[in-house]
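Omission of a single protein chain aside, the complex is shown with its protein chains in their original locations.
Up next, subunit A:
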């Protein structure tokens, strides 16, 4: 079913003098893993809270599955939320926590206990039903929060930076688990994060937020490879912009261009200048200002003769840390295919 799960129209929310959300239009499709990506204070969490009903908008409308819910209370909306701090009720057991949504919706006791146990089993916490939230690790709490939301079979699941409190290893595991879970249950996930890598790996589509507005909506590949604005180019992936005179000389026409670091190739200059470089490539000459060895790859920061700085990332296919270190301070020539120049402004 390819319907619209959520439709936001000219959504605005002001706190005192500040526009936290300054006019957002967005459509999220049924069954989609949709991420709202942006720095803190960009309005992404406020949009999530508006969808959940914890805040009411200053203006604009919110539709869930075609129904206008703008003025409805949270408990009248068919969405559930996984909170950043999980908000598991400390005075209830895990089973009571998970069953709470069913209890207030008057599901019979036998059924809600069975469904709560099943939900805990789905998140691999079978047999933990009688424990209290304080007895769990961060990752376990996270899974209980998921179970508590999903047991209600909402049309939409809202996730507010749910992996933010976990350590790196656990976070990477949960990214995979969340994605698999979403595929299995087929529920629309709206996922708020400030971590661009998280958004890129998990999402079907991403909305990039900045200053209360959406800068770009697209698939991870679109957002990464075709950033629509300088902000998106900078926030998603490494900022690598050519501007002004430098852009004119290197690219051939004025404007601000984004070039992804891994698209840029690097050669010693000027010995093999122009060797094997076709006319469909952009080239630039400069001095290596710094070399950052990253294990599987190396990051070269190159100050261009035409002005500006570009970062180039090279896989360490044949090179070791000693080899790449020798590049420091040396003259290099950068080249990349013209199709990797993206005009962002």
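Definition applied: contacts are C-beta pairs under 8 Å (C-beta built on N, C-alpha and C of every residue); 3 or more make two chains touch, one makes a residue touch a chain; residues count from 1.
Just so it is clear, contacts and distances are computed from a predicted model.
Asks: Name the omitted chain as UniProt records it, choosing among "ABC transporter permease", "1,2-phenylacetyl-CoA epoxidase subunit A", "Copper-exporting P-type ATPase" or "3-oxoacyl-[acyl-carrier-protein] synthase-1".
Replies: According to UniProt, the chain not displayed is called "ABC transporter permease".
Asks: Taking the full complex into account, find the residue in A:23, A:74 or A:139 that is in contact with the omitted chain.
Replies: Touches the omitted chain: A:74.
Asks: With the full complex in mind, choose from A:28, A:88, A:178 or A:223 the residue touching the hidden chain.
Replies: A:88
Asks: Pick from A:141, A:171 or A:205: which residue touches the chain that isn't shown?
Replies: From the options A:141, A:171 or A:205, the contact with the absent chain belongs to A:141.
Asks: Where the complex has a chain not shown, which of A:101, A:162, A:218 or A:261 is the residue touching it?
Replies: Answering carefully, the residue with contact to the hidden chain is A:101.
Asks: Taking the full complex into account, what residues of subunit A touch the chain not shown?
Replies: Interface residues of subunit A facing the absent chain: 52-54, 73-75, 79-81, 83-91, 100-101, 104-105, 133-134, 141, 148-149, 152.
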